[in-house]
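Below is one structure, written out as structure tokens; comments come after it.
Complex shown without one protein chain; remaining protein chains in place.
A and B label the chains in the order they appear, each numbered from 1.
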Amino acid sequence: MQFAGLIHFLDLAGTFVFALSGALIAAKKKMDILGMFVLAIVTAIGGGTLRSVLIGATPVPFLQDVSYLICCALATALVFGFSHQLGKFSKAILVFDAIGLGIFVSIGISIAFSKGLSNWASLLMGIITGSFGGVIRDVLTAEIPLIFQKEIYATACLIGGLLFLFLHSLELPSELVILLSAFLVCAVRLLALHFDLSLPKAFNPEN
Amino acid sequence: MQFAGLIHFLDLAGTFVFALSGALIAAKKKMDILGMFVLAIVTAIGGGTLRSVLIGATPVPFLQDVSYLICCALATALVFGFSHQLGKFSKAILVFDAIGLGIFVSIGISIAFSKGLSNWASLLMGIITGSFGGVIRDVLTAEIPLIFQKEIYATACLIGGLLFLFLHSLELPSELVILLSAFLVCAVRLLALHFDLSLPKAFNPEN
Partner (left out) sequence: MQFAGLIHFLDLAGTFVFALSGALIAAKKKMDILGMFVLAIVTAIGGGTLRSVLIGATPVPFLQDVSYLICCALATALVFGFSHQLGKFSKAILVFDAIGLGIFVSIGISIAFSKGLSNWASLLMGIITGSFGGVIRDVLTAEIPLIFQKEIYATACLIGGLLFLFLHSLELPSELVILLSAFLVCAVRLLALHFDLSLPKAFNPEN
């Protein structure tokens, strides 16, 4: 009961911060308020929904619990109301986004495990849960997804996900496994942003 | 029987007009005839297919009834045959598109209800059924989806969908509920186009 409560709270927190990032980008792209809401929803639930569809766990979660939608509506209203001051929050948004990423990767792996998927498939589902909301957001705004371009993003998911699998194999309590691996994803992402870290690219003769 | 017949007729009519819009845009983008056909299919069945996948109603409808594909083929042939006169039809296309939007929103809600979804989840499925075929069409042609940019589009779906829920709660006959709410979506969309109405946008300091 308490464990399910923790998961649900983390899930809604992750939904809220990702919805903030979607609504913010929509405002920058001069979309109207309903467009902001739609992009907030897609960003916040896109990753978890894709995971559910790939696993075959339908109807997808956001259709079964109105809380997700309410989180997205609150985030949209907040961005709309404070949009003249958004410049001040851009750093906070990156922190929130990293928190959301960590939460969603951990929860994604945890849910995939509960559906009986193997270790590596669960890891993949965690990465998809964390990162594909942002991918869909970028595709809908006609940008090359950030995940493909620069900075440690999927890498942070991968590192935190591997920690999840390791701690899980030690049979530690699920709450601890989820919180520690979410923390690691978040920390790696923030460190990469702060120190401007990136992975090597293929040599490109056209450069 | 008669009710199912009405739904099926409306569904095919909506498919046809959306396929027209997809084939038309493909022609403008200089795609070849098979590309036109593919874009017509994606536009016409994209919204309903996404709804079915999210609900878990698979195999998706267009795989079970060849009529949808035939509608798309007819629309493609029509656009291909009359492409030198398409300029004359651009206003008619907007009207057809609004009709398709109204039909698909109503049918989408109705189908979601029949699968046991809640009011708000059914409303969301109606909006997705109506608008996401166009979203996918715009993504595939590398445009920012119209739904995010301007004009009352998702808003028309939302208003008509709310009427659907209201009339449904009065236990009016399903045919009447579907036709009235489809009409409202269509009317709101056409009025918005005619009077160039739009929703407020977030204040943007970069403007």
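In this section, a contact is a pair of C-beta atoms (placed from the backbone, for glycine too) under 8 Å apart; a residue touches a chain by one contact, two chains touch by 3 or more.
Note that the structure is predicted; figures quoted are calculated from it, not measured.
From the options B:T49, B:S110, B:T129 or B:S181, the residue with contact to the unseen chain in the full assembly is B:T49.
Mapped onto chain A, the footprint of the missing chain covers residues 53-56, 115, 117-118, 120-121, 124-125, 135, 139, 142-145, 147-150, 154-155, 158, 198-207. Mapped onto chain B, the interface with the missing chain covers residues 26-36, 38-39, 49, 53, 56, 58-60, 63-64, 66, 69, 79-80, 83-84, 86-87, 139-142.
FYI, only the chains that are shown with their structure count from here on.
Separating the CA-averaged centres of chain A and chain B is a span of 30 Å.
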